[in-house]
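A single structure is presented below for examination.
A single protein chain has been removed from this complex, and every other one stays in its place.
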Amino acid sequence: MAANAEAHQAELKKYLMVFGALLVLTAVTVGVSYIPWLAANHVLAIAVALLVAGVKGSLVACYFMHLLDERGMIFWILALCVLFFITLLLLPVVTSSEVVAGHADKLYGVGK
Amino acid sequence: MSDHSHDLPFWKKYIFSVDHKMIGIQYTVTALVFLAIGFGMMLVMRYQLAYPNQPIPVIGQFLGEPIVAAVENPDTGETGYVLTGDGYNSFGAMHGTIMVFLAIVPLAVGGFGNFVLPLQCGAPDMAFPRLNMASYWTYLPGGILMMFGFFVKGGAANSGWTSYPPLATIATTGQTIWLLGMVILITSSLLGSVNFIVTVVQLRAKGLSFFRLPFFAWAQLVTAFLLLLAFPPLEAAGVLQLMDRVAGTSFFDPGGLIVSGVEQNTAGGGSPLLWQHLFWFLAHPEVYVLILPGLGIISEVIANNTRKPLWGYKSLVYSAIFLGFMSFIVWAHHMFMTGMGTTLSTFFQATTMIISVPSVIILTCLIISLWGASIRFTVPMLFALAFLPMFGIGGLTGLPLGLTASDIHLHDTYYVIGHFHYVVAPGTIFAMFAGIYYWFPKATGRKMNEWLGRIHFAGSFVFINAVFMPFFFMGMASVLRRQFDQTETLHGAAVQGLSVMSTWGAFGLAAFQLPFVFNFFWSIFAGERVGANPWHATTLEWSAPSPPPHGNFLSEPVVACGPYEYSVPGEAEDYTMQSPPPATA
Partner (left out) sequence: MSAAATEIPYDMEPHPLTRMYNGKFGIWLFLASEIMLFGALFSSYVLLRVGAPEGTWPIIGAPTVLGHEILNVPLAALNTVILISSSVTMLMSWYYLKENKFSRGQFFLLMTVLLSCGFLVVKYFEYNSKLHHYLVEFDAPLVVDGEQVSYSRTYPTAEGERTVHYLHGHITETVKDEDGYVEYYKFAADARKPDHGHAHDDGADHGDSHAGAHPEIELRPSDYRRMSNWGPAGSTFTGIYFTLTGLHGLHIVGGVVVMVYFLLTGGSMWKKLPDKYANRIECTGLYWHFVDLVWIFLFPVLYLL
């Protein structure tokens, strides 16, 4: 019983540590967006912001939602979901390369 | 134990029921009503197409503005009611919407899925009975809301069932109602699909491993995943279009749109193609949502009436899974004509050809299942046998549409209409009829009349081909879909005879549904009483009494064998039930 209570204490401690990490990462992502040279380098800024968001999201999913403790089937379902999600994210690529090269500006006025 | 349900008050037993069987029946009946409404709209449209601008007989006067306009006949002085162009557009859009989202999916998934699936899994009910009730009670208001569109200014949605912007963005109020209805329906199907997946995965009876599930259950499982993952993008698209219409955003509007000579006051910067992508990302999987449950029903009926195991059960299952997966990456074959580059067209053309492989495997397995069987020509089997070639025609005529070169010529013609109607009407709807005749005894304890069923089948089979076969020829003669009056073009006028034939086919088809309607209601009260397993079938639903009591099974079913153990050598009967009912039943 005592061991059990200890394990529970450890669980609580883990949540609070993840909470701390999330707060720090929030500060980081806001902080780096104020760095002028990073903001000027847009691709890098996007990469950093999404990386931080990805780490934060994984922390929430793994520890708050206990995904680390889950097994089996739900992983496959989520993997399927993520795959289709990525397919969806390809929509812009699909759309912008849709127009036969050289006619983009004439058709939509958005080509470069 | 069975009498608990009798203690329930009327409204809890029949209206706000949490019993999956009652909800299944509610879904079936509601969906059949919507099917009839959609069919009625089609009759009016077909009349206009065969006899352009002629007064609609009998029901014209009841349709009202703006669907019809009163026109006086100069010779006789009589007032006739002619379908207007706006009315035609409303009917066209609503016919598609009703048939797909309010009739067939609720019938195939909500009706048959709800009624049969828990029984086939050996479960006492769905995993979440109250969620199941909520699913029906969001579907019905969503459907009614959509129909309410006919009573607002400008009539119901009139931008086609695909609701392409910018046309849909500037359409009348009916479109807003369509979008709201759509969001509600999507919620309903989401609730349903979560329930289905949990039921199949968690509630299977003892001994019922995944590969002992009947193919129908597999088909429903794959369908539920399609609904779960493909519908949300349409919900997103619906929300975006709703914002465009209500909040003045311009997600689908690149700007500078001129309507009736007035430039629209929007910020611009959007993309009309975004809608098409999001829409077809749903709507292609939706095609498989329409057909997979049908294939499931047909498999059950064929196995039962050939009295032998399905040929290639595992191939069927793997094909269905592969079909479901592939259906997410073929959507842009609906959009070859949007100016897509050749690289992408080639990609989507290739995936489209690949997805036809599992469809062909399924059809082939079902046809080979007939080989060497002594077939019982029951009514469900007649519909199943008709389904096979009809679905074949529907599927094979899809190939030229999936190839970019031929699609350029066939796109947006009646050929497309013919293609998908062959899949859905003589395909899925025939499967639905087979299912109704097949499981009617389970739901009511009575059989539907055999001879009325045969008349229904024979007439439907002949006339449904008369309706849809001309479409292929009209399409190849370049008659465009959604046209109000094809005689206005020279090539359209040349094939007007085919249009007349299709219209008369439709009226014949309507006439031959009357035996079904009569049979359906008459058999509920006066059909031949039958036992728990009138078809001598093997799957679990036939182990429960007919109709099954609340909680379904008299004793907990334990499954000892696969789903299609027919004509097992050495057995006394020609069928071995997955879980024989207790001897006392």
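For this structure, a couple of remarks:
As written, the chain order gives the labels A and B, with residue 1 at the start of each chain.
Assume a residue touches a chain if its C-beta (ideal position, glycine included) is under 8 Å from a C-beta of that chain, and two chains touch if they have at least 3 such contacts.
Values in this document were obtained by computation on a predicted structure and should not be read as measured data.
Only one of B:Pro55, B:Pro233, B:Gly459 or B:Gly505 touches the absent chain when the whole complex is considered: B:Pro233. Considering the whole complex, the residue from B:Gly85, B:Gly248 or B:Gly497 that touches the absent chain is B:Gly248. From the set B:Gln48, B:Ser163, B:Thr176 or B:Thr266, the residue in touch with the chain omitted from the display is B:Thr266, counting the whole complex. Residue positions on chain A in contact with the hidden chain: 8, 11-12, 15-16, 19, 22-23, 26, 29-30, 33-34, 36, 39, 42, 45-46, 49-50, 52-53, 56-57, 60-61, 64-65, 70-74, 77-78, 80-82, 84-85, 88-89, 91-92, 95-96, 105-110, in rising order. Residues 1-4, 123-125, 127-129, 131, 190, 193-195, 197-198, 201-203, 228-233, 235-237, 239-240, 243, 247-251, 254-256, 265-271, 274, 278, 281, 550-556 are the ones on chain B that touch the missing chain.
Keep this in mind: only the chains that are shown with their structure count from here on.
Between chain A and chain B the centroid-to-centroid distance comes to 38 Å (mean Cα coordinates, whole Å). The part of chain B that touches chain A in the complex is made up of residues 201, 225, 229, 233, 254, 271, 273-274, 277-278, 281, 325, 328-329, 332, 338-344.
Residues of chain A touching chain B in their complex: 73, 80-81, 84, 87-88, 91, 94-95, 97-101, 103, 107-110.
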